[in-house]
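Questions regarding the structure given below will be posed in turn.
Heads up, one of the protein chains got dropped from this complex, but the rest are sitting where they should.
On to subunit A.
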């Protein structure tokens, strides 16, 4: 660990809402100016409620959707101003694993062809035999026997399909894998298998993960550092240990208190947040969390809190920790 592999600086993405001609223009602020860094070799977990902009962040980094503003620096090169075509070259180095393994594989392609396709696109000079051996080696590492090469995706279970999805992401030997809720569609027993597989592969191929999830225990299991998102903003970023033992932001505290305890004798008062998550097309003024925050003051309602580094490796955006 050490070098920064990818860095997002103040990236924004607003999806305009189509309205009548005379109404004011509004937009869903899916990602509203977030910044973070991912170091080489680490796993960065991104957590938050559904609709907070986690998945959009993943797609922005990969260039599947263009950023409105802000910079994405990958290995020292600013990608945000590249055209779609130029971005393609960098895709090879950052691949995605998707949430729904039932929908992310083309239903009318054989496994062999699905896995070969990235090679067909990026390594045109490679001959068919070399591709075959690459595919077979990788499939075996991902726990699918070569016997299945000529099958179609619908003949596999969810866990197997996610293994195939991971193999497809790995075949181009990327540096960064953006995993968008890779296990949330799977059974709990399969989840741990896939997570362990991802850990093993990380060691073997020296991978960096951006791991997006709403499941805190999953994130705790796999991440080195964790970022907590709320309504398009990153409210707290810290190492896993700090997030899970000493959370600073009231939202993080509330999230963590919702994890069920293994030990029934330990009493912990869950922090129940009042109200619903506000709409992202009309977020609250000031700190976006003030409508639900138990410690909210007048200042929170008016002023957007600064992102402060209260420690070397802990960032929090909250007025409570003003220095």
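Throughout what follows, a contact is a pair of C-beta atoms (placed from the backbone, for glycine too) under 8 Å apart; a residue touches a chain by one contact, two chains touch by 3 or more; residues count from 1.
In the analysis below, contacts and distances are computed from a predicted model.
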What is the protein name, per UniProt, of the chain that does not appear here: "NADP-reducing hydrogenase subunit HndB", "Dihydrolipoyl dehydrogenase", "Glutathione transport system permease protein GsiD" or "DNA polymerase IV"? "Glutathione transport system permease protein GsiD"
Which residue among A:30, A:46, A:96 or A:139 touches the omitted chain? A:96
Filtering A:18, A:77 or A:108 for touch with the omitted chain leaves A:108
Contacts of subunit A with the absent chain, listed as residue ranges: 62, 64, 88, 91-92, 95-96, 98-100, 103-109, 117-118, 121-122, 147, 152, 165, 168-169, 172
